[in-house]
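Of the protein chains in this complex, all but one are displayed in their positions.
All chains are identified by letter, namely A and B, in their written order; residue positions are counted from 1 within each chain.
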Amino acid sequence: MNFNLSQIPDRHLKPRTSGITMVMDKGLSVQEAKNFLSVAHPHVDIVKLGFGTSFVTPNLEEKLEVYRSFDIPVYFGGTLFEAFLIRNQFEDYIAVCKNFGIEYMEVSDGSITIPHTEKCGYIEKLTKHGIVLSEVGSKDAAHIIPPYKWIELMRAELDAGSSYVIAEAREAGNVGIYRGSGEVREGLVQEILTQIPGERILWEAPQKAQQLYFIELLGSNVNLGNIAPMEVLPLETMRLGLRGDTFHLFLDKEAVQ
Amino acid sequence: MNFNLSQIPDRHLKPRTSGITMVMDKGLSVQEAKNFLSVAHPHVDIVKLGFGTSFVTPNLEEKLEVYRSFDIPVYFGGTLFEAFLIRNQFEDYIAVCKNFGIEYMEVSDGSITIPHTEKCGYIEKLTKHGIVLSEVGSKDAAHIIPPYKWIELMRAELDAGSSYVIAEAREAGNVGIYRGSGEVREGLVQEILTQIPGERILWEAPQKAQQLYFIELLGSNVNLGNIAPMEVLPLETMRLGLRGDTFHLFLDKEAVQ
Partner (left out) sequence: MNFNLSQIPDRHLKPRTSGITMVMDKGLSVQEAKNFLSVAHPHVDIVKLGFGTSFVTPNLEEKLEVYRSFDIPVYFGGTLFEAFLIRNQFEDYIAVCKNFGIEYMEVSDGSITIPHTEKCGYIEKLTKHGIVLSEVGSKDAAHIIPPYKWIELMRAELDAGSSYVIAEAREAGNVGIYRGSGEVREGLVQEILTQIPGERILWEAPQKAQQLYFIELLGSNVNLGNIAPMEVLPLETMRLGLRGDTFHLFLDKEAVQ
């Protein structure tokens, strides 16, 4: 940090297993990725190449090399996994990951419907090739999953080998754990937390009010995802109580004036 | 493309006359234009320097050189054409374009009112100096043009020599072919398409839901404009069915599971 301030909440340091910030890169150029990491690298734990953007990105290997040079793991968005799967190209997916040196993989069913045991089978298979994140929650706003079902799905996926379960929000933050308006389904979130350890959940929270909700609920070291590159530093200040919204959250009322 | 996926819709390759992506540059620096093109160049057909930004942009020639090096034509936003026109500086406009090596020109009447035969006269004159795009639809939300009139105007402008007619949306996507909320005026769009060939229309569609509407209606190779630089790759994945919203659009239901 650039200067001393008392009463800054303890923030886990990298490499950390909770307090993770996952960033969505939806098409940065090599130089933009370099610029971004030069200022954000201490605060970024993992980068997702959003949906199918990796298919149409020139110089992809060079960009992956940039992330590698900062020791930041990268994975392909779940939509790409599903695109391979629905085309019966699951083995190709593994080959592509290997080919690009991708060691993190997301298993999701946001756009396709597959029996859950089959989904868990993919998780299990992919754990032989890398670290697996799996996503729960449909991208389809009309398809609501009741809380007990979220818990059941998350538990089974963690048991199958997922390192983290991702609570779906889409890039815009308006499905899954959120209402169409972006508002958090608070009852859902709190019920999930009665059964699933918070450190194993990665909450997609692209909107500022969503990030604030989770920091207020779970503290500085909550896992947050789908953060835009230019929002990483603002989020970090929110985690530390150095933004208006969380200014008083971590202060010891007695120690200050 | 970086790997093989079956059932990707046929996307016209550059140089193409339909399936165009027009990007609005509203003030990129030289280095930002380089960064942007290094990753987006295969997916960008033409760049507009939004409204009057070219008036206040330092190093404009150097930026134009960057676009030229990627063989991407550039034009000044229609508002600038109108700014010259209302000041009785039409000849100066031609001189400025020549001076900067600008070979595409937009003729519009979004902020000014001119008789339509006069507008068509400008289109005709400018075709002697370059490729003309002309825009239909007022920037004034209170001034609604009925569908038959849109068709009449578009047809006359194509006859006068426009290569494409642009359906106005403004940077924000909330006038012209859209309601104030950004919602598409579907009846208008569909009526226009009964009379004007879709390949000759460039739909301004800055919002994601607007892009989705036109891809669903007209397919991968619809012409879309006013795309923000950082949205070019996300749009390209939407055109290819590699984003949640269009995931199923191009899949052969029989060939997949």
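Heads up, the rule we're going with is that contacts are C-beta pairs under 8 Å (C-beta built on N, C-alpha and C of every residue); 3 or more make two chains touch, one makes a residue touch a chain.
These numbers come from a predicted model, not from an experiment.
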Subject >> Touching the absent chain when the full complex is considered, from B:Thr79, B:Ser134, B:Ser162 or B:Gln207 >> reply: B:Thr79
**OP:** Among A:Asn2, A:Thr117 or A:Ser181, single out the residue that touches the unshown chain.
**Re:** A:Asn2
Original post:
In the full complex, which of B:His12, B:Arg68, B:Arg87 or B:His248 touches the chain missing from this view?
Top reply: B:Arg87
Original post:
From the list B:Leu13, B:Val56 or B:Ala142, which touches the chain that is not on show?
Top reply: B:Val56
Subject >> Missing-partner contacts on chain A, residue numbers >> reply: 1-7, 31, 34-36, 38-43, 208, 230, 232-234, 236-237, 240-244, 247-248, 251, 256-257
Subject >> Hidden partner interface residues of chain B, rising order >> reply: 26-32, 35, 50-60, 79-80, 82-84, 86-89, 92, 96, 99-100, 110-112, 139, 170, 172
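Simple rule for what comes next: only the chains that are shown with their structure count from here on.
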Original post:
At what distance in angstrom does the C-alpha mean of chain B lie from that of chain A?
Top reply: 34
